[in-house]
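With one protein chain withheld, the remaining protein chains of the complex are depicted in position.
Right, chain A next:
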Amino acid sequence: MSTSDTRPPALLGTSGLIFIAVLVAAAILVPVLNLLTAPGSALHVPTYVVSLLGKYLTYALLALSVDLIWGYVGILSLGHGAFFALGGYAMGMYLMRQIGTRGVYGDPILPDFMVFLNWKELPWFWYGFDMFPFAAVMVVLAPGILALVFGWFAFRSRVTGVYLSIITQAMTFALLLAFFRNDMGFGGNNGLTDFKDILGFNIQADGTRATLFALSALALALGYVLCRYLVRSHFGKVLIAIRDAETRVRFTGYRAENYKLVAFVVSAALAGIAGALYVPQVGIINPSEFSPANSIEIIVWVAVGGRGTLVGAALGAVLVNYAKTYFTSGFLAPYWLFMLGGLFVAVTLFLPKGIVGTFYEWRDRRKAATGEADEPVAEPRPAE
C-alpha cells in the first residue's frame, strides 16, 4: 500500500494568489486612474505617486531576492545593494546613450561627464549600451557574474555566518569607492542622470511612467513565482536543509556550495532587474546606491515583513518605504533613522518572524489545534 503523497504541490498558496491578484489589480488600476481620470478628480492618481509606487515595487523585488538567500539558505548578504546598483548602472548607461546630442555639450556619442573630463572617445565597456537588448542582458549578467565569482570563492572556502556577511559588506563598500572615482568611467560622484528617452518614449511622460509602474508590478509577480517555484522544488528543499544543517547536507551527498552558488546568482540577477526598473523611475543612479547602509536597510525590510515567506519580504519593503516617505516629509523627518533603528530592534525582539511569519505561525497553530497539521517548529537550531 502506498501512502506517499502523490498530489503535485500547488505552486501558489492562498497568500501567493492574493499577492499576485493585488499586483495584477495594481498594474491595471494605477495606470488607468493616472491616465484616464481628470487631474482634479478624486480618483486621480498623480504621476509622482505612480513613480513612487513603482519605486516601492522595485524595492519589493530587491527584498524578494534577499529573502531567497537569507530566508531559505541562511546567507545573510549585507551587500545586495551592490547587485541592485549594478543592474541600475547597466540601465543608466543605456539611458545615457539615448540622450545623444540633447546633452549640455551636444556630443552625439560621449555622455556629458566624459566631455567634461576631456575624454576623446567612449571607453570600451560603454560599447553596446546604445542597444536596449544588450543593456537588458547586462542588467542580469553584470550582477550575475559578480555573484558567481564572489560566491564561488566564498562558498568553496566555506565562509559562512557573520564572516560572509562582513565580506559582502566589504564588497559593496569597495564598489562604492570604485564608482566614486571619476576615472572609472561611470560618472563618478554624480552618477548617471538627465535621462531623456527609454526605447524612444519620453521618460518624463505620464504614459511611460505608468508603463514602468506596470512593468515593475509584472517583474515582481514573475520574480515571486520564480522564487516560489525554486523554494518548493527538490533544489529548494536542499536549500532549506542547508540553512538548518549544512554538514548533514554534505554528508547526504549534496555539494552545498553549488546549491548556495545557484541561489546566490539567481538572487543577484533578480536584484539587478529591480535596479534596472528603479533607475528610469527615479531618474538617477549614483554610487550612493552601493552604500553599506542601503544594503542593511534591505535586511530591515525583509525582517519586518517576515524572513522566509517571500510575500512578507515584498510587503515589508513596501511598508517600511511607505513609512519612510511619510515620516521623512513631516516634522518627524529628523528622527526617521532613529525610527528605522527602533523598528528593527522592536521587530527582532517582539516579532522575530516578521508580520507575515507571525501570521503563518498563528495559522499553523490553529490548524494544529484542530489536528489538521503539525505544530510549527521553533526556530531551527543550526546543527553541530
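What we mean here is this: a contact is a pair of C-beta atoms (placed from the backbone, for glycine too) under 8 Å apart; a residue touches a chain by one contact, two chains touch by 3 or more; residues count from 1.
FYI, contacts and distances are computed from a predicted model.
Chosen from "Urea ABC transporter ATP-binding protein UrtD", "FAD-dependent oxidoreductase", "succinate dehydrogenase" or "SpoVR family protein", the protein name that UniProt gives for the omitted chain reads "Urea ABC transporter ATP-binding protein UrtD". Among the residues A:33, A:166, A:222 or A:262, only A:262 touches the chain that is left out of the figure.
Of the listed residues A:157, A:204 or A:233, the one in contact with the hidden chain in the full complex is A:233.
Taking the complete complex into account, A:247 is the one of A:157, A:247 or A:325 that touches the chain left out. Listed for chain A, the residues touching the missing chain in the whole complex are 1-6, 230, 233-235, 237-238, 240-241, 243-245, 247-248, 250-255, 258-259, 261-262, 373-378, 380-381, 383-384.
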